[in-house]
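Complex shown without one protein chain; remaining protein chains in place.
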Amino acid sequence: MDTTTKKNTDRIRVQLEDFSVEEEINKIKGCSKRIGGIVAFLGAARDFSKGRDIQKIDFEHYPGMAETRLTEIREQALKDFDIIEVTIIHRVGKLSIGDNIVLIIVGAEHRADAFKGCSWSIDELKRITPIWKKETTPEGDVWVEEHP
Amino acid sequence: MDTTTKKNTDRIRVQLEDFSVEEEINKIKGCSKRIGGIVAFLGAARDFSKGRDIQKIDFEHYPGMAETRLTEIREQALKDFDIIEVTIIHRVGKLSIGDNIVLIIVGAEHRADAFKGCSWSIDELKRITPIWKKETTPEGDVWVEEHP
Amino acid sequence: MVVKVRFFAVLKNLVGKDELSIEIDKETTLAQLIEKLQEELPVLKDLLSERRVLISVNQETAEKHCLIRNGDEVAFLPPFAGGAPWIRA
Partner (left out) sequence: MVVKVRFFAVLKNLVGKDELSIEIDKETTLAQLIEKLQEELPVLKDLLSERRVLISVNQETAEKHCLIRNGDEVAFLPPFAGGAPWIRA
């Protein structure tokens, strides 16, 4: 069975456990006194059942490759935008509705750059990160693509 | 002396005390199971001294008018964007570098709407909210306009 | 008729007070009130000509030709910390 792996930086994580948005924001703030604007994107498991009776949700990732892609996204964002720090965390394993799934935090001197960097990073994460979602229903398991 | 006032909704606050980003995000998540994307903007007091020796920072607001403007921003955002909930909190009083100043959280079904609503709201807050900032330096007090 | 006048931020420091009450006649416009205030507080004349100041009536932006009513609150607001585009009063 795939297990959760950690990359060289604490700023990039794929993990089973929940995360604390506050704690991650404080780490970002601790990086530099120049940070004046922080933008965070939090993706949560919404009630996407649309009539289906979902019993649980399960995220699977390709360990190693997923973390590499997230690291690349972070590095590209730091290069392309006028930002100071980026954290990307994605949860895997079994989740319930309302649970946190993904967190991206971008710290910058100015807010416009933080918004751009954060928005680009989550778009890119959705596009290139090998993470899959399975919904368990009374009729069986369904692997779904979503566009939250 | 002006004191902090509260408006009719807990989602709009001008206050002396610090706030918890996590707690406010959880309140937003609690509003609706349809929320899948949450975007938060956090403005922090950065080291904007630029050579000046700043001893403290002090935010003053026009009680009543400031809250009314924030309420208007929230209502306009809920009308103009496809979003579900908005929280706006601004601190006043004495702050230190690194302290939280302003928090805007927008919850939506889809992330693009949450980003747009949050970015518009902070721009509008900066534009129309009667809040002023004073820096205390060894040479005296300076009222400053900033563009974080 | 009595009107409450308030000054915020740097204007409060420059005028030397944050609030005062002023007697005005009926049918006084905001423009006339400002003139009367400038007579009582000469420093205000320079401030209004040299600085960007927004004037509100009962916490709403007001036009100079509007009539002031008994008990109104008129406030002088310098540019906000956010850096708003400012209209000369």
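Letters A, B and C name the chains as they come in the text, with residue numbers starting at 1 for each one.
Keep in mind that, in the parts below, contacts are C-beta pairs under 8 Å (C-beta built on N, C-alpha and C of every residue); 3 or more make two chains touch, one makes a residue touch a chain.
All values derive from a computational prediction rather than experimental measurement.
K.L.:
Thinking of the complex as a whole, which visible chains are touched by the chain that is not shown?
P.N.:
Looking at the complete complex, the unshown chain comes into contact with A.
K.L.:
Using the touch definition up top, pick the residue from A:Ile12, A:Ile28, A:Leu70 or A:Ile131 that touches the left-out chain.
P.N.:
A:Ile131
K.L.:
So which bits of chain A touch the chain we can't see?
P.N.:
Output for chain A: 59-60, 62, 64-65, 68, 125-134, 141, 143-147.
Just so it is clear, only the chains that are shown with their structure count from here on.
K.L.:
Counting only C-alpha atoms to place each centre, which chain is farthest from chain C?
P.N.:
Using the mean of the C-alpha atoms as each chain's centre, the farthest one from chain C is A.
K.L.:
So, what's the distance in Å between the C-alpha centres of chain B and chain A?
P.N.:
That pair's centroid distance is 24 Å.
K.L.:
Just how far, in Å, is the C-alpha centre of chain C from the one of chain B?
P.N.:
26
K.L.:
Give me the residue numbers in chain C that touch at least two other chains, ranges are fine.
P.N.:
Within chain C, no residue contacts more than one other chain.
K.L.:
Going by the contact rule already set, what residues in chain B reach two or more other chains?
P.N.:
Expected reply: 147.
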